[in-house]
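All protein chains but one are shown in place.
Take a look at subunit A:
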Amino acid sequence: MIQYIMQILPALLAGTKMTLSIFFWTLICSIPLGAILALGLVSNFKPLVWVLNVYDWLMRGTPLLLQLIFVFYGLPVIGIIFQRYDAAMVAFILNYTAYFAEIFRGGFQSVPRGQFESARVLRLTYGQTIRKIVIPQVFKIVLPSIGNEVINLVKDSSLVYVIGLGDLLRAGNVATARDVSLVPLVLVGIIYLALTAVCTIVLKMIEKRSNVWR
């Protein structure tokens, strides 16, 4: 048993690497992009707000799985070709940016007007106000919702399976089919649990640190 586990573990860990790569790149790109989009969403420039709302609606109103298939299998039909990994990145970043934008929008809107006015009377610039006053407050407000999305992303990353990327789930599935054993799938489950547990712990730590003020 132990021997069998040792035998399939390298393949599973290679899959985990792919899963983590999608996870981190999506977060690194989508969180800042989402924050920037949210600034657009709360702006007074109507055409921009409209465009961003349509984007949001498309991304959040259709399954990520469809978006993934669309980018990888659909777009080549009109001559836009992505490698598997790039296709996954495009779909995930576009999708998660929309979710994060919506979360940040809510965050920005919950900073009281008075905070902006207070900063304005002290003659801080808009940029200084955003950096020193608004972002720290928004960050604290959105942290729990961002946390949910982060956990979702760990699990959603398994969708890349459909475009043939060798992630954790695929590695487990391959081994199960080949060896007619449940062990690989159980191991896959354990690794996902470990990943989400680490995320939860890190998020709790960040939340605790952000609780020095209220």
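The definition used in the following text is that contacts are C-beta pairs under 8 Å (C-beta built on N, C-alpha and C of every residue); 3 or more make two chains touch, one makes a residue touch a chain; residues count from 1.
Rule of thumb we're sticking to: contacts and distances are computed from a predicted model.
Visitor: Assign the chain not included in the display its UniProt protein name, restricting the answer to "Glycosyl transferase family 2", "Pyruvate dehydrogenase subunit beta", "Putative arginine ABC transporter, ATP-binding protein ArtM" or "Cytochrome P450".
Guide: "Putative arginine ABC transporter, ATP-binding protein ArtM"
Visitor: If the hidden chain were put back, which of A:29, A:90, A:133 or A:162 would touch it?
Guide: A:133
Visitor: Write down which of A:43, A:62, A:118 or A:200 is the residue touching the left-out chain.
Guide: Touching the chain that is not displayed is residue A:118.
Visitor: Could you list which residues of subunit A touch the chain missing from the display?
Guide: Here the touching residues of subunit A are 112, 114-115, 117-124, 128, 132-133, 136-137, 140, 212-214.
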